[in-house]
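Have a look at the structure that comes next, please.
Removed: one protein chain of the complex. Kept in place: all other protein chains.
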């Protein structure tokens, strides 16, 4: 099953917890066990997994990645958003999560986060469920 | 087949070669060809692939990532381990390795490494084997 979800990001750099959307896709698929792929079809946004408890973790990830990859750094790309392209490649464009007993197999503190690095924009995430034979 | 392995890390930052555990899971599954997913259900540890020959490579990876993401950097997260969260997202929480002729398809110098960034701790790794139809 392939499902597309739409995300309207609100700020320039933002990590948005999309776990509930992914869980809903798993439930909708009816898959008892299998694999779930989360794919971001953009080049200035990515997807990662990280802590879902203290929102300061997300704040720190955004602040520190902005320091590692500064927004202004004599980039050649005229659009001016090269830092977003680089951060997206660093986080990655897909995540794999396993499915067991009809649920996502995530660690206690894990959430799945859409990573906006050049917003606000209208974005999409593709979720594919592969049920085991 | 889904298998869980337990890892007791020994130091604060450490890359542990888990290739033999993954190979054992492939052998146990009996899969002739397929795909192997390695998933880390934590938020301050990840998994990567890198050189299995000279242990200095692992040392350099740990030292350089600690320089790129300093442990102290005015982070907001009170637990004080934001750097570990960021490094885990940079390395990633899963790896995919192909299976052919009942064996992992790895390059000559490739090993699969569990990445501890906030140890020592008791950790888990999930290994899922999907056999081709």
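A few remarks follow.
As written, the chain order gives the labels A and B, with residue 1 at the start of each chain.
Simple rule for what comes next: contacts are C-beta pairs under 8 Å (C-beta built on N, C-alpha and C of every residue); 3 or more make two chains touch, one makes a residue touch a chain.
Nothing here was measured: the structure is a model prediction, and the numbers come from that model.
Interface note: of B:7, B:97 or B:129, the residue touching the hidden chain in the full complex is B:97. Hidden from this view is one chain, which touches chain A at 2, 37, 39-43, 68-69, 73, 75-79, 82-83, 85-86, 88-90, 92-94, 96, 124, 126, 128, 130, 133. Seen across the whole complex, the unshown chain contacts chain B at 33, 35, 48-51, 54, 56-57, 59-61, 64-65, 67-68, 90-92, 95-98, 100, 105-110, 130, 132-133.
Everything below uses one rule, namely that only the chains that are shown with their structure count from here on.
Centroids of chain A and chain B (each the mean of its C-alpha atoms) stand 20 Å apart.
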